[in-house]
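Here the complex is missing a single protein chain, while all its other protein chains stay put.
Chain nomenclature is as follows: A and B, assigned in order of appearance, with residue numbering initiated at 1 for each chain independently.
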Amino acid sequence: MAAQLRVRPRVKGLLSLWHEIKKNWVAYVYISPFYILFAIFGAFPILFSLCLSFQRWTGHGPMVFEGLANYSHLVHDRLFSIALWNTMVIWVAAHVPMLFLALVLAFILNSGLVRFRRAFETLYFTPMVTSSVAVAFIFMTMYGVRFGLINFGLKTIGLPTIDWWGGTGFWVKPAIIILFVWRWTGWNMVIYLAGLQGIDQELYDAAKIDGAGLSQIFRYITLPLLKPVILFTLILSFVGGITIFDEPYLLTWMQTLGGTNHAGLTLALYLYTEGFVRGHLGYASAIAYAICAIILALSAINLKLFGKPPGAV
Amino acid sequence: MSKRWYLVLTVLIAALFMLVGCAPAATPTPEKVVETVVVRETVEVQVTPTPMPEAPKPTGEITIWGWPAADKAFEALIEGFNEEYPDIKVTWEMIPGMAGGTRDALSTALAAGTGAPDISMIEINDIGRFVMQGGLVDLLQEPYNAGRYKDDFVAYKWDQATTPDGRLVAFPWDIGPASIFYRRDLFEKAGLPSDPESVAEMLSTWEGFIETGKKVNNPANNVFWMDNAGQIPYIYYAHKNFFDEEYNVAINNPKTLQVLQYAQQARNLGLDARSTLWTEEWYSMLGNGQIATTISGCWFGGFLKSWIDPDGAGDWGIVPIPEDPLQNWGGSFLAIPEQSQNKKAAWAFIEYSMATAKAQNQMFVAVDYFPAYKPAWENPLYEEGDFYFGGQKTRALWAQIATSPGKIFTTPMDSVAESAFTSEVARMLDQGLDPQETLEAAEKAIIEQTAEDRELLMEMLGQ
Partner (left out) sequence: MSLNGARRSTFSVISSLFVKVVLYATLTGGAILSFLPFYWMLILSTHNTQRIFRYPPPLLPGGNLIINYQNMLPVIPFWRNFFNSASIAITTTLLTLLFCSMGGYAFAMYRFPGRDRLFFLMLSTMMVPWLVGLIPWFIIISRLGWLNDFKALIVPGAVSAFGIFWMRQYISANIPTELLDAARIDGCSEFMIFFRVVAPLLSPAYGALGIMTFMGSWNSFFYPLLVLKDSKMATLPLALQILRGDPYRGGDYGVLMLGTALAMLPVLLVFWAASRRFISGLTAGAVRG
């Protein structure tokens, strides 16, 4: 037996692999729907647009191979840098307060100091269950400079009104961020609430016996134990944040390229403009892959800093 | 428990099949009609006993993509069309998202090689893009021979649909001769004459425009002279004259600087409401009588009447743009994608609807799309006064504006240039920047953003 193994190790390796595959055929059947559908509807678009990012194409007629020209153009493209900057700013400015707020709210709800927990949970979660198109319409009326609800409220309490869409475009980003925070805080709050419920009550009791105050408990017990959950929400917010499209598109569609000073131009909006509005399909694909590269880079940094997130292989 | 789950699963799968399988069948795509058309044509020829003096009329079904109010327009002429061509069945589909949605759908279908309609409407903002993209039939070729209509159309309109290498890829529909729409009542309140002749006199130069503005402007009472100072430079470069005949950027000249300076002056004097156009707030201010003048294309009259200010009959009048009356804003085209299986029938519809005075005027009356087809203007309705505009003969004025002397040079890069230009102008106005610097920044931005298109253009020209 041992002699046979030594003589043909590779073939033996392959045979045992085949044996393993056959033994687990059920598993392959289970995962096959995804991979079959992905092969047709997922892989082809991804590969096609990857190839396209090295070409120049208007959508019809020949594709002209240009090597890395699109990518080098990206590097020098002022609008791309603006879009990149905007996307980063919006992502950080939206997610940091939102996640913090969600955490605080979840902590309060979990602390047992207030009742009606289920009702609050449901109310806060409701914004999630809506269509971005519908919500954008509503927020557009709220953001009206003259007739908007927000400026009406400000005027009533004597504060100056906000020029949402003009000036330096300063308020365009907050408009997008407010919409985003309004929508997603509830979702993250519910996730944190779930995480908090997973922490043993005994730990809190022991800490209180030792004389720890609320904020100390929060810092030394709650936060560390919540780390995996926080990472989970961070990852979910990554891709969504970098590719934010609906809100900027719907809020600034009547002003080209993201409104005044391009304040609302995000990477995805720029991709759409270049690809669909202007017909530069090769360049748009290059933008898309630049976005992918950014996501990959950020994920790599995330992994280095925080270690592997829950559920990863 | 498990029995219940089996039941649930069975129901799920059954429901699945039902929903998926019973999904309403697609409307037959043009490809499927091919056989029918061929057979019918042959049958027709055989049935006719004597040799026909002209070719048999096209038959078949065609689909048109467009956006409102094209459906109302087509409804107005379809009866006449079917009298001429009884065997062509026309269906139109209004695409959600207006011109932008139609553009997205059309460009995708052209790129995919299938799924395009027989005729598609294209708006002026997108015509450059489609001229560059290709996939549309060259209407100058046999059997369309659109070239014979060339002189019947307003020159700049024809040029916009022509590629640099001389192909006509879309057929002109309407133009938007631009004018100033002014509120008579606000002029009167300021103690000024409000009849079109006097107002045209006052607004014959941009200086006059600003001076008159100072008198009418009344921010304390929420009345503003104009909606947005950015309109002044905008109209100068609305889809034209960004480039010279060598396709180099041509905006860096004293005239542009002057226009930018007037815009800035208007802003600094507080003459504009700083309102963003095409927002609900803008519509309301117009309807509430808070804006004394707005610059727009003639189709804006239709908007005013229908929904912006339906009760405003008699409150409005129009005058030409100061100093350079030959201005245009907007307009659309009809194009035939190469994928169409019914090109002859499609062309029959285009020819009938776009190049006959009868159809053009039927549509004009229905939806206020001003014909680019000059022979249509010979109709008495162009001499009529418009009750809404206080009896003013607006149509005659627009026709006159559209044929004013002046130079219009358009290129497929105009939309991109326009968007870069207006971004810089908005920045200048919102932040009080220097007009000369803005001009240079705009020039730079235009060059940057049209670089790829210009390269393609040069290739098309064989340079």
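Assume a contact is a pair of C-beta atoms (placed from the backbone, for glycine too) under 8 Å apart; a residue touches a chain by one contact, two chains touch by 3 or more.
Note that the coordinates shown come from a computational prediction; the quantities given were computed from them, not determined experimentally.
Although it is not drawn here, the omitted chain touches the following shown chains in the complete assembly: A, B.
Checked against the full complex, the candidates A:V75, A:V133 or A:L223 give a single residue touching the omitted chain, namely A:V133.
Considering the complete assembly, chain B touches the hidden chain via residues 1-2, 5-6, 9, 12, 15-16, 19-20, 23-27, 29, 65, 67-69, 72, 93-98, 101, 104-105, 108-109, 111-115, 280-281, 283-284, 287-288, 303, 306-307, 367. On the side of chain A, the interface with the absent chain consists of residues 17, 20-21, 24, 26-28, 30-31, 33-35, 37-38, 40-42, 44-46, 48-49, 59, 105, 108-109, 111-114, 118, 120-135, 137-139, 141-142, 144, 146-149, 152, 182, 185-186, 190-191, 193-195, 197-198, 201, 204, 208, 228-229, 232, 239, 243, 245, 268, 271-272, 275, 281, 284-285, 287-289, 291-292, 295-296, 299, 309-311, 313, using the contact rule stated above.
By definition in this document, only the chains that are shown with their structure count from here on.
One simple way to say how far apart two chains are is to compare their mean CA positions; for chain A and chain B this gives 37 Å. For chain B in complex with chain A, the touching residues are 100, 103-104, 107-108, 110-111, 126, 129-130, 132-135, 274-281, 284-285, 415-416, 419, 422-423, 426-427, 430-431, 445, 448-449, 451-453, 455-456.
Within the complex, the chain A residues that touch chain B are 56, 58-61, 73, 77-79, 140-141, 144-148, 163, 165-169, 253-257, 260-262, 276-281, 283.
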